[in-house]
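Submitted below is the structure of interest, expressed as structure tokens.
Omission of a single protein chain aside, the complex is shown with its protein chains in their original locations.
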Amino acid sequence: MPAQINRILLLFFAFIGLFLIVRHFLIPESFGQYGHYRGDSLIENAEKDKIFADAQDCHACHSDILEKLENEMHAGLSCLICHGPGRTHVEDPQLGNIAKESGMEFCGKCHDIHPARRGDVVFQVDISTHHTEKTDCIECHNPHALWEGME
Amino acid sequence: MEEHTQHLYEMLSKVEGYIYPNEIELQWGIIIVLYPYLTGLVAGAFILASLERVFKIKVLGPTYQLALLTALSFLIVAPFTLISHLGSPLRAWEIMITPNGKSAMAIFGFVYLWYLLAVLNLEIWLDYRRDFVIWAKEKKGFMRGVYKILSLGISDISPKAVRLDDRLGYIITLIGIPSAFLLHGYVGFIFGSIKANPWWSTVLMPVIFIFSAMVSGIALIMVLYMVVSFIRKVKIDMACLDTIGKYLFYMLILDFTLESLDQVHRIYEAEESFDILHMLVNGKLYITLFGFQIMLGMIIPMISLGALQIFKAREQVRKTIYLSTGLMVLVGIFFMRWNVVIGGQLFSKGFHGFTNFKLGLAGTEGLFMAIVWMILPFLILAFLLWLLPPWKKQMEA
Partner (left out) sequence: MAAAGTLLLSSVTRPFDVLLMASDPPPEEGPWWGIGMDIHLCIGCGMCAKACKIENQVPDEPFYFRTWVEQYTILNNGEVKIESPNGGIDGFKPSFEEEEIFKTFFVPKMCNQCAKSPCTQVCPVGATYDSPDGVALVDDSYCIGCGYCVQACPYGCRYIHPEKKVADKCTLCYHRLKNGLAPACMEVCPTKARIYGDLRDRESELVSFLREHDYQVLKPHLNTGSKLFYNGLTAEIS
């Protein structure tokens, strides 16, 4: 075979050979397990840290509040909506290490009157005029017993 | 980071209409505009070279090696634009090791390597092999070693061996033509296959990319031939230059026709995305599209080059027209890439608004970086022309 062709083919196959060897070492181990991706990634994604607790965790200790809420309009709401992620409290339950958001601005996020909110879906109040002498809704409304102490 | 966030708040204040919140920042900037531009120049220069080699248009002989070496210079720089853009450039090797067969972008690794090694380098080597052997004998010291290595240890330059070189080169060029189309066509497909983006998603995209690549490549060689001849203080072969001008004219017509067809089709069908695209073209893209891409990059060159086909003009006039239209075309095709890449990201995929793009100066995605990538190929070309001078090729006895 002529020298040029010899040399070209030699280089060609040497390159391919080298590439295949390098590829063998570089390709991640779990690649291709379930599809064209690192199988380990599926597990990594499944094992990421959870920050929000689960409302079931709350019910384990605070079943009394759950009972109170039963006939309320706030029944069925996840505790975490107002009490935040709650992870610290669930892991180490102490008085005070859980959020308890309230205030006109906060409650207004759901309840402020807004044309795009359907009246049959959420109870709405115009917070700019509703009892402006008060600073916090919870002064009158217990979130777990909304009409407690009212006529 | 702080500066970047500040920049984003500024952009947020300039949003028109409604965009999806994640669309505020353009993912692909000037560096990504450069990549199709550079590979387009590679493909175009190669096609011009192949006109001489495969289609036997001998009059283009003086530009044959220049075109190949230009293609090589730009091909070497092209991947750097991509790597510098990546969020995690150190993982760039993954595209070679685990390419996703369903992704057009994954083709890059293999098409690029194939074209660089099996096509371009091989063709240049086969063309210069005889010269390497001769130069290795003539030179002394370090340069002697360099040429010896380049000849890959083969010293046979008998007429039979040289004829074989020629035959092999012919075959490589033949394979090289579709390879060049693939090298640049896949970039067009990268955009053309994205159904989410109606500015990009068209069957014609790979075709338009290829034809505008040929236009830009031919223009580049035309300009370079004139510049290199000027620097070397040698007479320009006007028959060659006139032929290049002629081919540039024909290619311009083809490219213009295809791009117009794409737009006419879009305007006629006026489907869902038409309203926002209409606003895009008449608003943010007005100057870059109508001004630079169409008027400067196509209409004026077509008229000038067309006039030369009809009217006889003095050599000096012809040279001036070739140089100026060549430069205009190069600018125009750059803006064609700009309008595709940047334009496609300026409007929201919800078709209800626009974000904005401010070209930064510094940073890996900035204008200065883009200028560096644009200048580098010319420096490499200068080096290659010194190492492998086409005009010092030893003619056969």
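In order of appearance the chains are A and B, and numbering begins at 1 in each one.
Everything that follows uses one rule, which is that contacts are C-beta pairs under 8 Å (C-beta built on N, C-alpha and C of every residue); 3 or more make two chains touch, one makes a residue touch a chain.
Predicted model only: the values in this text are computed from it and were never measured.
All shown chains touched by the missing chain in the whole complex, by label: A, B. Checked against the full complex, the one of B:Leu86, B:Leu113 or B:Ile149 touching the unshown chain is B:Leu86.
Checked against the full complex, the candidates A:Ile51, A:Leu95 or A:Met150 give a single residue touching the omitted chain, namely A:Ile51. When the whole complex is considered, the residue among A:Leu66, A:Val90 or A:Cys110 that touches the unshown chain is A:Cys110.
Residue-wise, the contact with the chain that is not shown comes from A:Ile81, picked out of A:Leu10, A:Ile81 or A:Cys140.
Within chain B, the residues in touch with the undisplayed chain are 1, 4-5, 8, 12, 17-25, 27-28, 82, 85-89, 91-92, 94-95, 98-100, 102-106, 108, 178, 182, 190, 193-197, 345, 348-353. Although one chain is not displayed, chain A still touches it through residues 28, 31, 34-38, 41-42, 44-52, 54-55, 76-78, 80-81, 85, 108-110, 112, 114-118, 121-122.
Throughout what follows, only the chains that are shown with their structure count from here on.
The mean-CA centres of chain A and chain B are about 47 angstrom from one another, to the nearest whole unit.
Note for the complex: chain B touches chain A at residues 93, 96-98, 100-102, 117-118, 122, 126, 129, 152-154, 156, 161, 164-165, 168. Of all residues in chain A, only 2-5, 7-8, 11-12, 15, 19, 23, 26-28, 31, 36 touch chain B in the complex they form.
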